[in-house]
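One protein chain is absent from this view; the other protein chains keep their places.
Up next, chain A:
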Amino acid sequence: MPIQRRKFIAAVGSAAAAGLAGCSAQDGGNGNGNGNQSGNESDGGSGGSQPEISGETLTLTTTTSTYDTGLLDELNAPFQERYGVEVDAVAQGTGAALETARNGDSDVVMVHARSLEDEFMQEGYGVNRRDIMFNDFVVVGGADDPAGIEGNEEVTSAFQAIADAEAQFVSRGDNSGTHTKELAIWEEAGLDPDDFGEWYMAAGQGMGEVLTQASQQGAYTLADRGTYLSMQSDINLEILVEGPIEGGPELLSNPYGIIAVNPAVHDNANYDLAMAYIGYITSPEAQDIIENYTVEDEQLFFPQALSEEPNFQQYVPEGWSASDGDDS
């Protein structure tokens, strides 16, 4: 742990210093921009610009899953208290969250669709992407399991079986991270939802509504484990195909990332505060909160920022470099 922390401080410290340097270059008068490397013994790079950011408001657009599971409240409370700032969390789907950031209406985004995040980075809207945590997706359905997918090792063959049986399937259909993953799985299975019949229903709603709808219709759906667990007691759905947390296929992994809005594109973006927040979220303190957050005794998210072997690919969109580092 101590070694891990020191590595982490070094990594985040330099990232935050670079960020702050970029910032003070931009708005001139930030004299004490890099006091953070010495000041934070215990919680790594949670930003050193405390006197400057106090009283300000950070607008965070995020996915419904971090919000609806209750994790975000746990994470934000200590940050708001310590820095005397306000975090305005707007829960949208991943697609909408990134679009809001594209318009310059938020300062930082926390989302879970690497392909969409990469696009956002490549277009120059985002800077300093960091991995935060991961959980996984699961395929859930009614206990009667009409397509017989239970215990299937491969999610693609489970999807194939659902399509063959034309069993009811509720899709998020809202350009969210989960929807993006679902489409990727259909593609992997060699199927195109555009060709599907009435059994395939695009709800165009959040995870909670879709789980409720699937529960009421006895339909299958793809859900993130966190939202599923947090709603488990209210719905009649069971996990039929496990994700990687329980030994399922890697295709169902669900990594979350955080990206600051590029202040060079939107000069009203609160970049100082965004970087302080990113520093905090990836700090040992916040990562501990993520690790220890449970709903009905089940851990929902697995921290990923404090890696012994940092994945440097997290800072650059996938495909920009053909080197290794393509893990998750």
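Everything below uses one rule, namely that contacts are C-beta pairs under 8 Å (C-beta built on N, C-alpha and C of every residue); 3 or more make two chains touch, one makes a residue touch a chain; residues count from 1.
Methods note: contacts and distances are computed from a predicted model.
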(request) Among "Tungstate transport system permease protein", "Electron transfer flavoprotein alpha subunit", "NADH dehydrogenase" or "Fe-S cluster assembly protein SufB", find the name that the UniProt record gives to the complex chain excluded from display. (result) "Tungstate transport system permease protein"
(request) For the chain that's not shown, point to the residue among A:V90, A:A165 or A:L251 touching it. (result) A:V90
(message) Out of A:M231, A:L252, A:L273 or A:A286, which residue would touch the omitted chain in the full complex?
(response) A:M231
(message) For the chain not shown, which residue from A:P193, A:G208, A:P244 or A:P310 touches it across the whole complex?
(response) A:G208
(message) Which candidate, A:E56, A:E74, A:D105 or A:E318, sits in contact with the chain we can't see?
(response) A:D105
(message) For review purposes, identify every residue of chain A that touches the missing chain, sorted by number.
(response) 59, 64, 68, 73, 77, 80, 86-91, 103-105, 205-209, 211-212, 230-231, 234-235, 266, 268
